[in-house]
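Step one of this worksheet: look at the structure below.
A single protein chain has been omitted from the complex, and every remaining protein chain is retained in its original position.
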Amino acid sequence: MIITMQLGATQEQIDAVVEAITVHGLQTLVMPGEDRTAIGIPSAIGSDLRSTLESVIGALEGVNKITQTSRPYKLASIEFHREKTIVEVKGVKIGESHFVVMGGPCSIESYEQFSQAANLVKEAGATVLRGGAFKPRTSPYAFQGLQEEGLKIMKQVGDETGLVTISEVMSGDMVPLVAKYVDILQIGARSMQNFPLLIEAGKSGKPVFLKRGPSATIDEFLLAAEYVLSQGNPNVILCERGVMPLDRSYTRNTLDLSIVPVLKEYTHLPVIIDPSHGTGVARYVAPMAKAAVVAGADGVMIEMHPNPKKALSDGSQALTPEQFVQLMQELLRLVKFVESTSS
Amino acid sequence: MIITMQLGATQEQIDAVVEAITVHGLQTLVMPGEDRTAIGIPSAIGSDLRSTLESVIGALEGVNKITQTSRPYKLASIEFHREKTIVEVKGVKIGESHFVVMGGPCSIESYEQFSQAANLVKEAGATVLRGGAFKPRTSPYAFQGLQEEGLKIMKQVGDETGLVTISEVMSGDMVPLVAKYVDILQIGARSMQNFPLLIEAGKSGKPVFLKRGPSATIDEFLLAAEYVLSQGNPNVILCERGVMPLDRSYTRNTLDLSIVPVLKEYTHLPVIIDPSHGTGVARYVAPMAKAAVVAGADGVMIEMHPNPKKALSDGSQALTPEQFVQLMQELLRLVKFVESTSS
Amino acid sequence: MIITMQLGATQEQIDAVVEAITVHGLQTLVMPGEDRTAIGIPSAIGSDLRSTLESVIGALEGVNKITQTSRPYKLASIEFHREKTIVEVKGVKIGESHFVVMGGPCSIESYEQFSQAANLVKEAGATVLRGGAFKPRTSPYAFQGLQEEGLKIMKQVGDETGLVTISEVMSGDMVPLVAKYVDILQIGARSMQNFPLLIEAGKSGKPVFLKRGPSATIDEFLLAAEYVLSQGNPNVILCERGVMPLDRSYTRNTLDLSIVPVLKEYTHLPVIIDPSHGTGVARYVAPMAKAAVVAGADGVMIEMHPNPKKALSDGSQALTPEQFVQLMQELLRLVKFVESTSS
Partner (left out) sequence: MIITMQLGATQEQIDAVVEAITVHGLQTLVMPGEDRTAIGIPSAIGSDLRSTLESVIGALEGVNKITQTSRPYKLASIEFHREKTIVEVKGVKIGESHFVVMGGPCSIESYEQFSQAANLVKEAGATVLRGGAFKPRTSPYAFQGLQEEGLKIMKQVGDETGLVTISEVMSGDMVPLVAKYVDILQIGARSMQNFPLLIEAGKSGKPVFLKRGPSATIDEFLLAAEYVLSQGNPNVILCERGVMPLDRSYTRNTLDLSIVPVLKEYTHLPVIIDPSHGTGVARYVAPMAKAAVVAGADGVMIEMHPNPKKALSDGSQALTPEQFVQLMQELLRLVKFVESTSS
């Protein structure tokens, strides 16, 4: 942690900062700069002390800025967990050279629709089946999902096909219900900082699929994962699904693919890309899914609907079955190529 | 709703869009443009049909873009509720020419700290007392609040001082607990699209103070309010607390003050500005609070701590008691000036 | 300057960083942290050395991040120029308690239109007359301005009314031409980092009105001012005109009013707010202009057109003469109130 003082900070103000630090048994290094003084803390700062120090020092007179030199997450950091995490569910491995495709419709609409989708997903070679039962919708007037009935359909279809299932849970108190029916708990982008939900999902012991919030920094994203991990649940899967776009008129979000090499450097957790929400446009899904493979992602999540024109939600970003099958073939070929060249 | 077709869309594709609309008993107007055809729906579209149409038409071949010509919110719209909403709590009126100041510390830390803060708030002339008991913290290692114990302190101090109290609730299942102790339920920026929470807060009947999410558009903000209103709860107060900044190195967020005249034009709900989170820097709070008055806000929420240097959270943005008292005097003078000149 | 090493950086890598610094005669302080080592440079770093060091150290193995502890601008910094700058043109003072209103149409369209606008501006009590002769337009098909003919009209009208004139210059080679006719050279938001233009404007000796780029950080903004100042031209006026919005559907830009107290803390240069471009909507101009006064701005720039419905550009954000006169009265009253209370 480095504290930069304001221009013209007095010696007393500098001393007060030093004292606020040394009172906790920490050392300081005072660096009188060209124009302003900086105060460094070379010793280790415990995670709990870190935010207290930020608050206390931030309120002292003469302090201009506090810069962290270490990252705020621990359990999510590759430095404390050198081995890459592989999440295993019903025999499917997610992470480190086990490329996975998660496919299925935005919403579970009926047994027929979902069963049809699941069979298409399975035949195409994907191993994880997605589908929403509880839908977070911007408008209260939009279709809110089939709720528990949808979960039951998912359970049945999952059992029938052997596919791993994943569905979103929107609040902490719903975790037991959703965990009863599905294999992986999805935490949506808008819930990334729903801390009670993160804690309950952590406690459930189920694998947690965590989507990055639309304006979340990487530190905020990994701290959200840290909430789950700190409950003793090591099975967290990270998902990039596009950040707030500067231009909403061609795509719905801006898919931040460079997060793949960044996360691979800083965390041991698997990284999945969702090009369906990431672009919001069905015809841009294939190029971005393939780019994700090459960038080093551990998998992709793709929306597919047996009949997008009848979809009750997000029809414009869902692939048709034919498009999905073709994309799967291209992805598998590409994965094989990448593996063959990297060895 | 206007549907713009892709370049070179065929007549069949145009016909398919028209049919997808007319099947719902709606009329269409086909406008062949210079380069691409647009299809307008002049008739009224119910709120529930709106999103279904978006999904279905979005999946049709040849469709480029769907543009909404009407706003997606209804109950929050000034057009369906011409009279400005005034939320009244314990005799304090919030909205339309009843400028209100909400003051207090970020967190409730102890009875002594909070009671001292409350007395300062009251003596300075403010009428609403804020304080966090359940704290949404980016890091699981940061101080999480005193929880129910904090609520009890708030209740006691509220009773002793007669101040209206406001505190954050982070999940739907906690609404009854928080509602038992506090006068106004605050929904934080990171919870703006926590839909189960919005619904429970709506059902509680308590006034709801809704903070804009850091990357929420105005439509998303008002649709979040719509979730509360649609539960039969008319007492929603909107709060701008800064949006995602393009430069994090001088302020924590970018306070979007122009939202005040925008919201005043589109909604009947009261609008409060939070310059403490909006800037994140104590010394910028006063100028922005005063600017909020002049821009037409119905009030401000200000963080004040009896001793910011000892604050367990957000010390760097809290005013000292002296600064708070001085700001209150300036605000009251300014409010009086504005009233005298606008009449 | 603080260099943070990557996780697991070796002693050799740390030594290489230290050597890259000490070779320039600078001292270092090595801080072994909990997880990663940080290296501080306590000695003064000349401005020219700063960016070389960034490039060189940034390329060394094991380096994670370089954090600057001092700001990169010097001449624009209040620390090296404690006295606030007051730019004086034709007897009009801009800066430090000399609130100024700059009014006029987006474009100079004809002598009649511009003369009429100037007289309205003058009668209303404003002292600076704006108008575009060379128009930077997003589309090559939009009205590009009257060019030199427009400048001649501006010169004539400026002489007739005694108003200070300001107009935009779009490239370095046009500086002499524009400087011949107008009192203040405006550098538009899209030209903020047109470095040859900044240098020529600096050399001209004319006062320079510099608009913040739509996605410029404050350091980038003040470094652009530094380009002008470093040519020996001390007369730079800063203007905030809105940054890239996260929601383009209600306002054209997001007016960042908190930049006023920030700039007042870090620079001695005058700060003007442009609520016309900042919102893009005529009916939001008045509240934001008044908010600018209270936030501490040194003036506002307001678009007014004798007949907005006939404007060749930006009609939707221009005030009518009646609206302009009323706003002027409100601003003057407010300025007087602010002065009376701050003394």
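Chains: A, B and C, in written order; residue numbering restarts at 1 for each.
By definition in this document, contacts are C-beta pairs under 8 Å (C-beta built on N, C-alpha and C of every residue); 3 or more make two chains touch, one makes a residue touch a chain.
Predicted model, so just to flag it, every value in this text is computed and none were measured.
From the set C:15, C:149 or C:173, the residue in touch with the chain omitted from the display is C:173, counting the whole complex. When the whole complex is considered, the residue among C:96, C:220 or C:265 that touches the unshown chain is C:220. Summarising the interface, subunit A meets the missing chain with residues 215, 217-219, 243-244, 246-247, 249-251, 254-258, 260-262, 265-266, 278-279, 283-284, 287-288, 290-296, 330, 333-334, 337, 341. Within the entire complex, the positions of subunit B that touch the omitted partner chain are 2, 4, 7-8, 29, 31-36, 38, 40-45, 67, 69-71, 77-79, 244, 246, 248.
Of the residues in subunit C, those that touch the hidden partner chain are 20, 47-48, 50-52, 54-60, 63, 65-66, 72-73, 136-143, 170-174, 190-191, 193-197, 214-215, 219-220, 223, 226-227, 230, 244, 249, 282, 305, 308-318.
Here is the rule we go by: only the chains that are shown with their structure count from here on.
We define each chain's centre as the mean of its Cα atoms; on that basis subunit A and subunit B are separated by 26 Å. Once the centre of each chain is set as its mean CA position, subunit A and subunit C turn out to be 38 Å apart. Residue positions 244, 246 of subunit C each touch two or more of the other chains.
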